[in-house]
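For this view, one protein chain was removed and the others were kept in their places.
Order of writing sets the chain letters: A and B. Residues in each chain are counted from 1.
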Amino acid sequence: MDHGAPLLAAHDGRRQPAHHNQHQPGDDPEDPRLLVDPQRLDEWIGLHGNDETERRKEQPQGDQASPDPIRRSGDPQQDDPQDDLDDGPQSSGGYPGHLGRLPRQGSSQAEASEGDAAQNDEDEASQTRHDLTRRPGPTVDDPIRGHMLMGFVLEFHFSPFSRAGSEIPTLRSPETRSPHVACHTCPVPPVVTTSSLTHDYGVVVALDEVSVEVPNGVTGLVGANGAGKTTLFRILLGLIQPTSGDVTVLGHDVHSDPLSVRGRVGYMPEDDCLPGEQTAADFVAYTAELAGLPSGEARRRSSETLYLVGLEEERFRYLGDFSTGMRQRVKLAQAIVHDPMLVLLDEPASGLDPQGRDQMLDLIRRLDGFGINVIVSSHVLTDIERTAQWVILLDGGNLVRSGPLGGGGDLQSIVVDVVDHAAAVAERLSSSGLRVTVEGTRLLVEGASGDLEGDITEAVAATGAGLIRLVRGSLSLEDEFLAHSTP
Amino acid sequence: MVGALAVSETGVITEHTIRLTEVSKWFGQKVAVSDVTVGFGPGVTGLLGPNGAGKTTLMRLITGLQRPSGGRVEVLGRDPRRDVDLYRRLILVPEDESVYAHLSAHQFVLLNARLMRTADPEAATARAIATVDLGDAAHRRLGEFSKGMRQRAKVAACLVSDPMVLILDEPLNGADPVQRAALINLFVKLGEEGRTVVVSSHVLAEVARMSSRIVAMVDGRLAAVGTVSELRAAMTDRPRQVRIETDRARELAGELMRLDGVAGIRLRQDTLDIEASDALGLARALPRIARDTGIRLRRVEPTDESLESVFRYLVGSR
Partner (left out) sequence: MTDNVVFDRGYRRYEGPRRGLAGARAAVVRDGLRRVLGLRRKVRRKIMPWSLLAVALLMAAIFVGLHFFASQLPVDMASNLPRYGELFDFFSWIGILFIALAGPTLLIPDRTQGVLSVYFSRPLTVGAYLQGKLIAFVGVTALIYLGPLLALHLGLAFLSPDGFLGYLGANLDVLWKIPVVSLGYLALHGGLITAISAVVNRTGAAAAVFLGILTAGGSIASRIGLIEAPGVRYATLAALDQHPRAVRDWVFGIDGVTYPVEQVGFSPWLSVATIAVVAVAGLWWVHWRYRRLA
């Protein structure tokens, strides 16, 4: 068995988010430490399916040279401690939430020094007791975690809707996004690929030669005119055959094999779609059974996912009695109950009041943390800005843009709010060649300086003004959308 | 605490187009609106609140569709229930979809124009349709419209009688981003023309853009009245939150903790979340400290000024 081909643990489409940023030196395809060898992907998928346990059993005992598990590639010291600190909810919401994230800070350093003698049997043992080894976090195969889990483990349990929540920053500039930057140069297969996808309903053209690659992570889908996005979702699920063009979802061609696509995709429709006469638990369990889960498992997972989305004893009430917010949560629960690799969310926050909206967006970010890829479609651009890392803009069936959030704008300007002395600050800055516009206590600074922020801080400190806001701005999603869309 | 906020403004009577005085409404046991005293004047006022807070009932009380169980409602000085003429001046755009699907948009607006006995129905219809930018689709049937376009048709139907007062319940529901932006601009323009526009919506970012004034309701009662900055300023029992992104976060945190005005710092990767009891002091100290230590500030942003955070506070406090 050739172990020369390391495989991203999430070869089945899930990603290890942290690794996108971790390019090994050189990125030499022959380098055995390369995180993913795309040519071997198919091979691995064919050989091992989705069963990670199986794959781990294949690893030779104590094979230090084996580059399989990502973290074992090279020295543990090379591991970027950064990677332990990010992941899902901690970086985006400010609280661990239902995931019960471990406090990875510091612990990995301690563990790292233990070396990575492959302790496969311990991993095995720990794995059966702790699903943590299968977390979509930094790595699934990390033997170090196996060690850690044998001992005393702290678990955080917070209400998913903690009011201590910090304000979710508007994702205007790339730096503030969680490190799940969709990396187009990373050799991770895109979740969805369409090529020249066209679909029309007679005269109305819903999609017109759309060729797009949807990366891992959370992708926002925005479009004027409802027909395009619903059509796209139905095409992705294999429910409609497009007029022309190809679509590949999670590596499967939708046209020839819609059923396997649907087995790994979840869908949250926009409209009312819940039967009033069943209880939430019963309904979600039924949808799990329809995805092929045996009854017992279906019931268990139904209970778990309903709990994860925040419904506790309401699970056993009839859906007819549910409020809008609860309904939306049930819809989300049924979309993830069968452990999909991709979920399609159609206006998930519609009808929700601001609090509910907050909570729903939070849940969506958490899906990202679970390692589930998401395509969210919404008309409310601020919602997209708060959840997505990649945005696809459709207008009248045409693809306007497909790119990272915030990537479409001009990053050369900075918004500065000061307490006072705005004019003095402005003067200082313009005297060093920057273009400054002043409006009251707000300055807009533009220029090609290498360190705009530094210059500004300097100027504010020198004038003794107080600094309230310093934000590198890009076009907001709405500005971009309006600029591109046909009036 | 919540009560203190509600006091923020009452204003002079003649400034208000709509005045509610100790208005309550109950349906059997359920109290939908409880002892609300508030006024609405020219410009756009955003009406906010969780689901079930009583916003829709309040709107129906204002337009005279319901009679208050207690208190008094006055619109333009008159009782909306008694004065039928007022219907010409007030329009409600209800959320529900009970629109005449078989009519075309043009017919629907024209029908409304005639019902309101406008002077020149055809001209008014044309104007209204042009204002909401439905021109091309005006002759298609409403049943074929998307939700966003139906909303626009309803707004056109409201505008056709040139009303002084517009009460709009979730008018952006279902509209796509372009339609939303257009409608927001429209409402702002109507407000600037001196009309009294009351809009309820759940998307706070949009409410903040449209409205100069906010009325927030929670559980049937008034939670707050005022502009966003006024409200924020009034919430004095809460320290301000500031988020700073920097390369040497821990070091900066250490420096900042020495300041009196800093109550707490949460450190996460490159980001500091600071609780400042003296936000101004922090603002002044920050650039100085950064310059002196050479720590580079990548981003500084107050995180609790938005309507979102004000709202969260309002809904959360009991």
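We adopt the following convention: contacts are C-beta pairs under 8 Å (C-beta built on N, C-alpha and C of every residue); 3 or more make two chains touch, one makes a residue touch a chain.
The structure displayed is predicted, hence computed values, not measured ones.
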Neighbouring shown chains of the undisplayed chain, as defined at the top: A
Selected from A:D246, A:D282, A:D420 or A:D479 as touching the chain missing from the view: A:D282
Hidden-chain contact residue, picked from the options A:D246, A:E304, A:E458 or A:D479: A:E304
Among A:Y267, A:F322, A:W390 or A:F481, residue touching the chain not depicted: A:Y267
Sole residue of A:A206, A:L293, A:M360 or A:L405 that reaches the chain not shown, by the stated touch rule: A:L293
On chain A, residues whose C-beta touches the chain left out of the figure: 50-53, 98-102, 129-132, 134-135, 149, 151-155, 237-239, 259-260, 262-263, 265-267, 269, 271-279, 282, 286-287, 289-295, 297, 301, 304, 308, 318, 331, 334, 338-339, 370
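Here is the rule we go by: only the chains that are shown with their structure count from here on.
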Approximate Å spacing (C-alpha centroids) for the pair chain A, chain B: 31
Complex contact set, residues of chain A against chain B: 82, 85-86, 90-91, 94, 163, 165-167, 169, 173, 175-176, 222-227, 323-325, 350-358, 379-382, 418-419, 451, 453-454, 457-458, 460-462, 464-472, 478, 481-482, 485, 487
Chain A-touching residues of chain B, taken from the complex the two chains share: 48-51, 146-148, 173-181, 202-206, 241, 243, 245, 266, 268-269, 273, 279-280, 283-284, 286-288, 290-292, 296-304, 306, 308-309, 311-312, 315-316
